[in-house]
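The structure that follows is given in the form of structure tokens.
Of the protein chains in this complex, one is absent; all others appear in place.
Residue numbering begins at 1 within each chain, and the chains themselves are lettered A and B in the order written.
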Amino acid sequence: MANVTIDGIEVEVADDATVLEAARAAGCDVPTLCFDDRQDPFGACRVCLVGIEGARAPLPSCTTIVRDGMVVDTRDERARRIASNVVDLVLSELPHAPDPDTELARVAAGFGFGAGHSPRWPGATHVGLEAERNHPYLAFDHDMCISCGRCVRACDEVQGTFALATVGRGFTANVVAGLDQGFRDSVCVSCGACADTCPTHAIWEVA
Amino acid sequence: MSKNLVELIRRHHAEDAPSALAVLKAAIDERGEITDDDRRAAAERSGLPEATVYGISTFYDDLLAPRGERHVRVCTGTACFAATGDAHVDAIRDGLGLGLGERAQDGSVSLAETVCLGFCHSSPAIRVGDVVDAGPGVVARVLGGSERAAPEPPARSTLATPVLTVRGAYAGLRRALTEMTPERLLEEVKAANVRGRGGAGFPAGTKWEFTRASEGTEKFIVANGDEGDPGSYIDKYLMEDNPELLIEGLALAGYAVGAQHGFVLTRSEYPRSKPALEEAVRRAHADGLLGEDVLGSGFCFDVTIVEGAGSYVVGEETALLACLQGLRGTVSARPPFPAQRGVFGLPTVVNNVETLSNMGYIAAHGAEAYQALSPGDTAGSKLVCFNERFASPGVYEVSFGTTMRQLCEDVAGGLRDGRSIKALQIGGPLAGILPASKLDTPFDYDALAAEGCMVGHGSILAFDDTTSMRDVARHLLHFGAAESCGKCFPCRIGLRRAHEMFSDGAPVDRASLEELLETLEVGSLCAHGSGMPAPLRSMLTHFPDELGLA
Partner (left out) sequence: MSNTVTTTCGYCGVGCRLDVHVDDDGRIERIAPTMDGPSNKGHTCLKGRFAHRFARHRQRLTTPLIRDVRGGEPRPATWEEAFDRIVSELGRIKAEHGPDALAGLASSRATNEDCYVMSRFMRAAIGTNNIDNCSRVCHSPTSYAMRKSLGHSGASGSFDDFELADALIVIGSNPTEAHPVAGARIKQAVIAGMKLVTIDPRRIELADYGDLHLGPRPGTNSAVLLGLAHVLHRDGLMDEEFMAARTDGWEELRDLIDEWTPEETERVTGVPAADLVRAAHIYGEARNASIAWGLGVTEHKYGSEAVRLICNLALMTGHIGRPGNALLPMRGQNNVQGSSDMGALPDTYPMYRSVEDESVARLFEERYGVALSRHKGYTIPQMFDAAVAGDLKAMYIFGEDVAQTDPNTAHVIHALESLEFLVCQDIFETETTRYADVILPASAFLEKDGTFINAERRIQLVEAAIEPPGEARTDFAIITELSRRMGHDMGLETPEEAMLEIAALTPDLAGVTYERLGRRGLQWPVAADGTDSPIMYETEFLTEDGRGQLAALPYKPPGSEASDEFPLVLVTGRRLQHYNAGTMTRRTGNLELVDHEVLEMHPDDAARAWVSDGDVVSVRSAYGRIEVAVHVTDRIEPGHVFTAFHFPEVRTNLLVGPSMDVNTSCPEYKVVAVDVRPVSEAPAERPALALA
């Protein structure tokens, strides 16, 4: 077991626990976008950055393993500022603001980005990608995808159907089902785990 | 990297299934484009899900551009940019009447962009099929259908006892297998304090030790031959013209770590590498230096050569492992480190080609002799290479501690055509830029780091006095954004935004740029996103007036 201090609160966690787990054990809220309890940590969104005593720079709490005696500051100025910049960047790639009931909107609000926020680094957005609407339960607005990989991992690590994959690279990375066939014509089993985990409602349950 | 997909790959590999990437590469080589039928076939043969294969087929440059009967790839690397300011790109585009990534209607010819063919000594370079032509007149020759293979200067050494520029003869492997236990070899390598030559400078002996200590009987050695840094052609020389050193290094690593198999991941931009290595492997087998019972010692080791498909980030070790297994070359968070979970989820050493090429000398002559190759604290020698702007470009073996001025002026003969150095990019695009005023900085890890630069791969790329630094910034950010693997948010979006800031003539807000650079530096998952700001930082320090700042 490792003793870790998070924002002044001491907690005892397993030796292989992540800083994020330790922070949660201490009751400290660390925002995340690519993290899902049902999946292995991914380390893509970098919104869970925290300050760690002795480290050169803030580190992502989801993929950093605790050390005995570690002192963590989840409110570290630089960590919060960089995380906030990342969320700002994420908002800037979307053609419109996320629905208020999405995880992204909640995380953004936590950084003070509400409705009407104009991005600090404006630029190209994901527009013109065709939406999928031919499934009785699932719809996919590709232009709202932030490539967090949660849907792909839900299909892989939870459901085991492997119907989804990340495609493209860099800024244009996105997600497709099967050979870009959509949910209906791919091997998708319609379990909905992707919609369940999507933080932006790019994949959403048709009401 | 998906544990499940890696496990599926492990199982299918055990039954000799090809990787999905290999099937897709073969398909586009054969038919010039990839169809859904090819993807289905790749899924079927590799044992990977169809969606996964789709993802792979949309990641690598080689799989994206359709190919005509003549497939022309124009190099847009930094050395070619430094030579022509991209005029050769415009010329070939206009000459063929095709945009980058386009194929003529009749299928006769196609044009694609490629980032660094490793002919930086003779820029600009253009590849037609597997023939790389370079140097003055290249565009006209290619347009006229008379391209020819460009010559490559031989590697030279400034050392009294060259290590990396003499043909390998397996003396180190012979000695290790007859006189040394694996533990003894490991101790020798640790004592030699070989720092990784791929850029990060991590001690190779420590990596070996971690992997040796990992549980499991099946382990692997991987040589990172994905020398993607534009301007660098050092590993290219080692793989193509001196492959014995690398194979010897792989076998030594295997012996020390307890691995039975090595892989080399080569670049598809270097079409000669894979055949050259495979030929060397075949010779080594014939000579009893690889195989079931190496030199009668009971040690078993074999080497497989795998070619990539065009992605800079694949040079990062986790992305390299993904590519080696035929997956998308995206970066994975560590832990787990390759020493714990590497190829097929098993303990793996990943070393750079040059790093491994040093091991034969260490095994043959010992750590002390190796330490003595350079005067200062840094052990061993280093290969460097110079771009076409220099009077005598090529690969040179040098000692650490030599000043940059000595290297540029004494070794490479200064710039050609009476031009003068404006700045140097040393060790690739993830390192800072050294202005001419700092040429007395020694070529060494710590000294360069103090100037925001690094040894990196060892490429030394000069921008001459005619170069616009704003154009350099735009060139580098275009490269950075295009090569981002797309996994972590800061790099995926941030590099795109940074490039956008420089893409038109508009003034760049300095505060905003610096905040973005810090976000990239702190937030990025790998050295691509965290390193791309380095040259920008240098330019902000040394050439603020040229950047068009607001």
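Here is the rule we go by: a residue touches a chain if its C-beta (ideal position, glycine included) is under 8 Å from a C-beta of that chain, and two chains touch if they have at least 3 such contacts.
Note that the structure is a prediction, hence the values are computed from the model and not measured.
Asks: Specify the shown partners of the omitted chain in the complete complex.
Replies: A, B
Asks: Of the residues A:Gly110, A:Gly168 or A:Gly192, I need the one that contacts the missing chain.
Replies: A:Gly192
Asks: Among A:Thr5, A:Thr125 or A:Gln159, choose the residue that contacts the chain missing from this document, as touch is defined above.
Replies: Touches the omitted chain: A:Gln159.
Asks: In the full complex, which bits of chain A touch the chain not displayed? Write them out.
Replies: 37-38, 135-137, 157-160, 184, 189-193, 196, 205, 207
Asks: Over the whole complex, note the residues of chain B touching the chain we left out.
Replies: For chain B, the residues touching the absent chain are 3-4, 7-8.
One rule holds for everything that comes next: only the chains that are shown with their structure count from here on.
Asks: Compute the distance, rounded to whole Å, between the mean C-alpha positions of chain A and chain B.
Replies: That pair's centroid distance is 31 Å.
Asks: Which positions of chain B touch chain A when the two form their complex?
Replies: It is residues 2-5, 36, 39-40, 49-55, 58-59, 311, 328, 330, 332-335, 481-490, 492-497, 500-501, 512, 515-516, 518-519, 521-525 of chain B that touch chain A.
Asks: Chain B touches which residues of chain A in the complex?
Replies: Going by the criterion above, the answer is residues 33, 40-47, 49, 57-58, 60, 63, 65, 78, 82-83, 85-86, 89-90, 92-93, 120-121, 123-124, 146-147, 149, 153, 156-157, 160, 162-173, 176-180, 186-187.
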